[in-house]
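The other protein chains are all here in position, but one chain of the complex has been omitted.
Entry: subunit A
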């Protein structure tokens, strides 16, 4: 913050600034801003098949979304599932990711190898991951249940993706399995950046390993935990590919894996409804506003927390 004045003195010519900013801004505008604005606009219109506009109808699509079937049933249900995915992945990714990163710190030269291994699933398309796990978890043909039966754990050989009780937890676990490499990398980088002197000083003062972790390592990681959490929040709310690969467009079994993006997908591309574009844009807008609001609030809270730390 205090560097602002010195920065001002060296500020380049506005044309140079523009030359650097404009290409990125144009890309951002075309690829992100325009579709977002378009969806926002579409949500205020009524359509008749594809892109034929019947007329501007204010917030009627939103009124329908919050008052009429099937949305009054499906929207809260999907929303609850998104929240469950959020809570599950938030807790598991942060804790397991941090645990692995801390352990890897001590691995020395092998650290890289394990980092690559943990990151591998992250490089595979979620759709492929989804189908792969569908095969692995199949009660009839899958190796997971075969292995469980082979070691006498028949009671645990469940229809993982066919039972509403297990389908969502399995989805959360597979999602964590796939993305775990990301927090491991981020936490690893942050841990590597922590000055060893602080830890040494604390050791000399008699702080145990656990105390150092709780009172030094963890507070210094707060910004990274915040970043991982916000990205997890966005990922969980936008979750689509994995639920689609697991339960199809309807969130099988019996809607147990239905999420907001699937509702959007059914509405826009899978409905045959005349006003599909208007309604699906309304769903997308609600989703967008919620993610934006959530991310802004989370950022604020984290900012305040970080300030308190310093």
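Throughout what follows, contacts are C-beta pairs under 8 Å (C-beta built on N, C-alpha and C of every residue); 3 or more make two chains touch, one makes a residue touch a chain; residues count from 1.
In this section, contacts and distances are computed from a predicted model.
J.: Can you pick, from "Sarcosine oxidase subunit gamma", "Sugar ABC transporter substrate-binding protein", "Lipoprotein" or "Carbon monoxide dehydrogenase subunit G", the UniProt name of the chain not shown?
T.: The record for the missing subunit names the protein "Sugar ABC transporter substrate-binding protein".
J.: Where the complex has a chain not shown, which of A:39, A:85 or A:161 is the residue touching it?
T.: The single option touching the absent chain is A:161.
J.: Where the complex has a chain not shown, which of A:57, A:105 or A:252 is the residue touching it?
T.: A:252
J.: May I ask you to list the residues on subunit A that touch the chain which is not drawn?
T.: 48-52, 68-70, 74, 134, 137-141, 159-164, 247-250, 252-255, 266-267, 269-274, 276, 279
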